[in-house]
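Only one protein chain is missing from this complex, and each of the others stays in its spot.
Up next is chain A:
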């Protein structure tokens, strides 16, 4: 009663309370909730009770189901979908366990008409009351019912992805269950059910799925599931289509083969038989089989087609039929047992072919069915299985089949693409392409095939690529896409050799060549990187000197199965250090035939800039086809791991060195040679790691030098015992005896200024001896020992211009590296020539009787031993020999030997005086001439040596002596001075700064000017020199003073000076420029320094600035 009060509320019709209706509503809600709670509580208690009794014999699933279902229903109507879902999941688990209990096997179900259409999303398709009333709970219906209820709730919860995921799993599991009961189910019930289930699930989930509302990952997952469902559906559809004879319309592609060849045939209890009235259909199918032509692959590829069937259908079907007569035992034991029991049967069935139609047996039940009959029988059986007219329509004709097939394939491909499973998607694109191709839609087919090929090629799955690429090539050929077709042919050729027969590969090549030599509309460049690869030869790179040409040898691998002729070929070299300037193309002049595999080709290499080079791109021409390859081969198959790597470290193939001296030319001697005599001049030719084979030396002599005799140029090997890089030998080393080992010697001729080197001198240091004569017109002049005056070294310098051409094709020219800026590129060799002696003279003694002893000192100028055999002096005017008139020296110790760099003296006795009568002829002679007859013995490798042509004389005595002439100037001695100059004393008061002082000199004539050539004998030129810092001079510093020519005449020269600084300063000096100093007597000489006092204190004194 108390409770009733709570559940009631008073309603006053006349004056209702303001809150009455709200109160009523809340009460009602409360009541409903209470009621629900009570009912739920009640049901849950009941369910718990039943669950506890689960394993008791009295337990009944039907009661349990009614409770659970009622509870779930209650939850559902109050929108507690999650709870309802939970109840259904629990119910499913419980049911699955119940089904598994042995001894309580229920009927599976699925035998009613229309059961082939899945009801997994339609819970109301079968009346539930029937299931409950019968207590049948057949698995086939009930599991679908449960899933339908779950999916309904999931859809209400807006979880279509979960429906798809659970649905896919359900289909797979249910399909297994169907296969377990396949022998009681209609023919191919399982396949039909899966097709229907997948289609329903796809449609239901797709219609409830709104794109873009969920995370990308979940979206991908959803599309993946859709793709999987389509794919599953497609596989089963193809299986059924194959059974009724549409197998020939299916592409035997990897994906189809993989899907179908591992999927077992249906296993009905008995394979359906041919209905009695189907003979016309059998004939039609037979005709279809006979008309079937196996698809001929392009290029005549004869490859075993991929299987679409797990085993021969003919054999399988007949085996299943045979098992009917043999009893069920065989069915259970399987084919192995059967083949053991009936080995002959196996042989018979396995030997059957499609065209084996001979009816050998009369018994209809034992006679093996022909393939056409199997098709027809399957078609009839399927027709009775399939209740969905739409589905059956898809099997009614090839066209309908293809339409459905395309629909499913496209669905799967699209969804896989959306889920980013590109491999799955692209592969199915290939299947669409196959259908397009079949229908003549080559453009679409080519596009799709290209996608598939790009995927396989990009990832390097060659087996798969080999399957698709011929199809693409065929499309391209039909579309007249020459570039694409050629490229496909090349790609086919570059696949693994094992993938195609040699004959097929030859076919690819012949297509390429035929197309290359045909008139192409527009020449296409073709990348053959995968087919023709190249590399430099192993080992170190070719090393070339600057400006040298060479020959480059390159290894080229050809992937063509046959020889292929390349009309032209060029290869670029790329400098490793600079990108812009470094590309040089090497061209082969002739056509090259490449054998399959490894080829070595050689290319002429013109001179390259210094640097290191790697191989760049190989280009060439086959007919009208220009190809290029930029693939380096590392001596074998390409390293696949680095296949995509662009930054491939490449090995330098060529190194061109920076310009370096390749040869060194140097003079063999450093000391002087004899002038005016034929002398050998040596040129050391030292190749620096470079062959001088065929070298030519151009010789051009400078002024004052001539080559004596062009036929006697000698060349000999030069033993280089010194390690210095310049190659200039020390003379000492040569004198100590150069090694004579391997000494070669040859006489060469000079022809038009050219000398060709012998071969033996190619790689060794050699020395070239050239006879030259330095011409010196000037007579040697002696000098006085009082004032030694050496002749300049430049006088004896002569030059030889040398130009050495060498290298292969004489491309190299010798140039001094220090002279590399010189445009002439000619090396000038300096040769120093000199007289054998330098002569200096002195008067050794002036005797009282007027005799002068003249000592002539001979300095040896050459590094050779000089032997003086004779010497005589031709005196100038004014001198005569004292005793004998032959001009021979007083001491006659000839021959006199002078060692190198030493001196010797010869004494002549002469006197002043007029020459004798016989000397009249020489009166005009103003110089004395010293004549020396001498011999020389020296080594040409050291310096001066006997003149060329003389040294070969037999004996020492027979040597023709040489004569050296030197001019000497003798001066008559000056005996007394002409003028006397005296400095007159300064004032006694001393000098002060700023105080005028007069400097005075007296000049007095002591004797007459006998040889004076002055114009005015009565004048003398004077000059006063003073330091301007110390002295200010007033008056004429320079001038002529009158002085009588008479002996004893005198003048006084005075000049006014002002000392400017205090201290000891040098006084002004008087000089007489016209008179030789020897003629001036200053005895006593003027003061060296004089004392200047500081200025007297004076306020008006100013120091000059």
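The rule is simple: a contact is a pair of C-beta atoms (placed from the backbone, for glycine too) under 8 Å apart; a residue touches a chain by one contact, two chains touch by 3 or more; residues count from 1.
Criterion: contacts and distances are computed from a predicted model.
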Which name from "Trafficking protein particle complex subunit 2", "Phospholipid/glycerol acyltransferase domain-containing protein", "ER membrane protein complex subunit 1" or "Nuclear pore complex protein Nup85" does UniProt give the chain that's left off? "Trafficking protein particle complex subunit 2"
Determine which one of A:115, A:467, A:482 or A:861 touches the chain that has been left out. A:467
Please identify which residue in A:287, A:399, A:423 or A:598 touches the non-displayed chain. A:423
Quick one: say which of A:144, A:232, A:494 or A:558 touches the chain that got left out. A:232
Of the residues in chain A, which ones touch the absent chain? 172, 175-176, 179, 220, 232, 235, 254-255, 257-259, 261-264, 304, 306-307, 420-424, 427, 456, 458-461, 463-464, 467, 640-641, 643-644
